[in-house]
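Missing here: one protein chain of the complex. Every other protein chain is in place.
For reference, chains read A and B in written order, and residue numbers begin at 1 within each chain.
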Amino acid sequence: MKTNSSTGSLAAWSGYRINLVGLAAFSVVLFWALVALFAPYITPHSVGEMIDLDYFGPMRPGLWLGSDYLGRDMLSRIIYGARYTVGISLAAVSIACFTGVVLGMTSAVLRGPVDMVVSRILDAMNSIPSKLFGLMVVAAVGSSIPVLILTLSVIYVPGAYRFSRALAINIDTMDFIMVARIRGERLPYLIASEILPNIIGPVLADLGLRFVFIVLLLSGLSFLGLGVQPPYADWGALVRENIGGLPFAAPAVIVPSLAIATLTISVNLLIDNLPQKIRDRSAS
Amino acid sequence: MTSRVPSLILGRLLIALVTLTIVSFAVFFATTLLPGDTATILLGQAATPEAVAGLRTAMHLDEPALLRFVYWIGGLFQGDLGTSYANHMPVATLISGRLANTLKLAGLTTLVSVPLALTLGITAAMWRRTLYDRIVTIATIGVISVPEFVLATLAVLVFAVYLKWLPALSFTYNVDSFSGLLRAYAMPVITLTFGVSAQMIRMTRAAVIETLNTPYVEMALLKGASRPRMVLRHALPNALGPISNAVALSLSYLLGGVIIVETIFNYPGIAKLMVDAVSTRDLPLIQSCAMIFCFGYLILITTADIVAILSNPRLR
Partner (left out) sequence: MMTNLVEIRGLTVEATTDSGRWIQILKGIDLDIAAGETVAFIGESGSGKTTAAMTLLGYARPGCRISGGTVTVDGHDMVTLSEKDRAALRGTTVAYVPQSAAAAFNPASTIMEQVIEVTRIHRLMPPDEARRRAIALFRALSLPNPDSIGDRYPHQVSGGQLQRLAAAMALIGDPKVVIFDEPTTALDVTTQVEVLRAFKAVTAQHRIACVYVSHDLAVVAQIADRIMVLRNGAVQETGSVHDILTRATHPYTRELLHAFHPDSGGREVRPVADSGAPLLEINTLSAGYGPPQSNGQPLVLAVKEVSLQVKRGTNLGIIGESGCGKSTLARAIAGILPACKGDIQFNGRELWHSARQRSHDQLRDLQIVFQHADTALNPAKSIEDILGRPLTFYHGLRGKARDARVDALLDMVRLPRALRHRRPAELSGGQKQRVNFARALAAEPKLILCDEITSALDTVVAAAVIDLLKELQRELGLSYVFISHDLSVIEAICDEIVVMYRGQTVETIVPADRQPPQHPYSKLLFSSVPKLDPTWLDTLNIDADRMRVA
């Protein structure tokens, strides 16, 4: 769905049609990225410091987002939580998409036995529900940060693979690939120079989508107590530890949920509303 | 007229079988990676070296992994799912009651979400780009984007804390009356329905829009057909395949959703059982629950593919 609110003169000048919704979404994503990056410099209080005598305290000056179940400042907890949520998810999605895309393109170009074997294996991996896989791995190996990143990547490699392979196969049927092949070009050239530039757009959109999936899964795992372990906490873990405040509608339990929602909704909206290059039909 | 349909379906079932084997392999080995010696854990206080050795032989723990896998599969077929470490009860007994509960939850959710989602999805596609469609699309994106526990907490906030219509947690499941049934199941079902419906609406809408953009639907318009006729007689029959695919895939989302919902609402289902088992590192329980989940997931995915095969008119 594309909302057609275009900014007229700005659009004509830059050659791109910019969407207000897309712009808003982009700002939110940028905001959280910056928060995650500069976390240590902007937290008002140290993460473990208990500063409020009351727990589940309300939002007020000095404690902008209230206090949590131990009386700690929620604002600081959220800022640091951003680091974990955004950081882990970004790392995982990069690994997943890079692996998936390279494998996908290679399978599409080589076809034959390589394609069959890789596709079968990744299809089988896809048949395990993602939460289940996460649960099992955590049960087996624990939940340190590197394990989390690796597990999350592995779960989403098959999806990235399937998507990029389908795109690459479409490109592969085009005549210009045939022309390159009978010129004598080899696999690395075909992948990097002929196929990748044509699929990079949808691949980046898919990356955004997978990022959202990973954020959701990570938050879910942390909520179940199987993700980021105390004393560190990502947003899902924050909801978990403050769940007791739910009957009081305490900000401590609402705010991390809101943070997750704003991040994921913004990424989704951004993908749907990217600026489009205008190709003006000439009037001649 | 030879039909390729039976051979295609058979092929798909075969693939499902092979995948099931691979998956059970993966489940078995993932869980055997657990640290700690199984026999020692089981015996607890009574873990003398002789007792441990004896138990190890009895449980075939010294034999190669492949053989143990075969024993385990054999046991599964006979209904022997092993004994739970934590509860010292046969896993089968533990599971059966809880499985029924989860199935009830899933069934209710399906009953509510499928008609709702199909109606919304198809009508949003029919009246594309109107205000109605915009609202549906935005709401759907919003719901898909948030984790289930956020939906759950939202549901609790709205229905239990502010409106005070429903209890926050379902403690009792004695459903003597219809209103009792409603109160007990309402929250989990509402939460799950939101998630499942959103997926289904999105995919259904996309499938119907795609069939509406075809030349033969344009041709129907040029023959003077009305909008409802174009959708019902021309677009939908061709969209049936993708829509069924969407339904099956969305229902598979349930498998993840119940894990969260049962935990947050303390619902005595099989997902909660498995989460608890993970915390206590209860091997046999985890294995069996995982197998059930994977099996259910595979059934849904395979059904989706088979429906897609059946609904392709070119294969008749």
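Operating definition for what follows: a contact is a pair of C-beta atoms (placed from the backbone, for glycine too) under 8 Å apart; a residue touches a chain by one contact, two chains touch by 3 or more.
The structure presented is a predicted model; accordingly, all values stated were derived computationally and were not measured.
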Shown chains that the omitted chain touches within the full complex: A, B
Chain not shown: contacting residue from B:98, B:205, B:234 or B:272: B:234
Residue among B:22, B:221, B:249 or B:310 touching the omitted chain: B:221
Selected residue (touches chain absent from view) among A:70, A:114, A:178 or A:204: A:178
Residues from chain B at the interface with the omitted partner, ascending: 214-216, 218-226, 229, 233-234, 237-238, 313-314, 316
Where the missing chain touches chain A, by residue: 6, 8, 11-12, 17, 174-176, 178-179, 181-185, 194, 197-198, 276, 278-281, 283-284
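Keep in mind that, in the parts below, only the chains that are shown with their structure count from here on.
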Gap in Å, rounded to a whole number, between the CA centres of chain B and chain A: 23
Chain A-touching residues of chain B, taken from the complex the two chains share: 18-19, 22-23, 26-27, 30-31, 33-34, 133-134, 137, 141-142, 144-150, 153-154, 156-157, 160-162, 168, 252, 255-256, 259-260, 263-264, 274-275, 278-279, 281, 286, 290, 293-294, 297-298, 301
Chain A residues within the chain B interface of the complex: 1, 3, 123-124, 127-132, 135-141, 212, 216, 219-220, 223-226, 236, 239, 243, 246-249, 253-254, 257, 260-261, 264-265, 267-269, 272
